[in-house]
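Below you will find the structure I want to go over with you.
Every protein chain except one is present and positioned as in the full complex.
Coming up: subunit A.
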Amino acid sequence: MAAPARPPRGRHRDQCIHKPGGDLRGRTPWQRLRDTSFGADTVHAGAVAQGTRSPGVAGLSEATSMAGHSSDHGVVMLVGDSGVGKTCLLVRFKDGAFLAGTFISTVGIDFRNKVLDVDGTKVKLQLWDTAGQERFRSVTHAYYRDAHALLLLYDVTSKASFDNIQAWLTEIRESAQPDVVLMLLGNKVDSAQEHAVRREDGEKLAKEYGLPFMETSAKTGLNVDLAFTAIAKELKQRSMKAPSEPHFRLHDYVEREGRGASCCRP
């Protein structure tokens, strides 16, 4: 698999983002993006919780509302190299099934819908599945900006898919909303094949970029529902202007709930 070699396209996005204060030097680009957009006063993308939507399109980021997206949907996009198991993970989550040898390669972009119950509130997730092959990025990158959350996958049995994560992060940084919810997943952890990527490697990378991280298995279901539930909880919280419940912390949640999972703070 060819590495997604993309020349860095400058840092213009970093420069455009409003800086709430604090020295951002010495942080990774991704951390800087998070720093600048995760402040308490920031308006977050994705008003996803039904019943919490105010007529003023509460909580919709500018780009999202320009795109006219209905505000009661959380758009979750799955990205990662070809064959890492994006579709399998989605199907496991949506239908609770894993039927070996029944999956076809995703071409272009595909979509599925799922309604989740998050603490008594219905959260509608629109799940966008993407083709992993590099050339399809020219087709799919236009969708990054509409995504409220991104699940970035690699395959623990494929070193190449892990090595490409950096390139994926660059792509995401260039095209996605700066406050997009992002999670790193090492999939196929059930595999009897030798794991080419150790869990510590995934943890280390996640820590470097300040991402929640879990190892998952679409085959056994390990941590699959948890990953999506965590995303839904985060999106639900962001959709509420003044959350009545205690502040939800994605990192803590993943760390606490993940089975054999871990989460790394920067």
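Side notes on the structure shown:
Everything below uses one rule, namely that contacts are C-beta pairs under 8 Å (C-beta built on N, C-alpha and C of every residue); 3 or more make two chains touch, one makes a residue touch a chain; residues count from 1.
Heads up, the rule we're going with is that contacts and distances are computed from a predicted model.
Missing chain, UniProt protein name, picked from "Rab5 GDP/GTP exchange factor", "Growth hormone-regulated TBC protein 1", "AIG1-type G domain-containing protein" or "Heat shock 70 kDa protein 8": "Growth hormone-regulated TBC protein 1".
In the complete complex, the residue from A:F98, A:Y143 or A:W168 that touches the missing chain is A:Y143. Summarising the interface, subunit A meets the missing chain with residues 1-2, 66-70, 72-73, 82-83, 101-111, 113, 124, 126, 128, 131, 133-136, 138-139, 142-143, 146.
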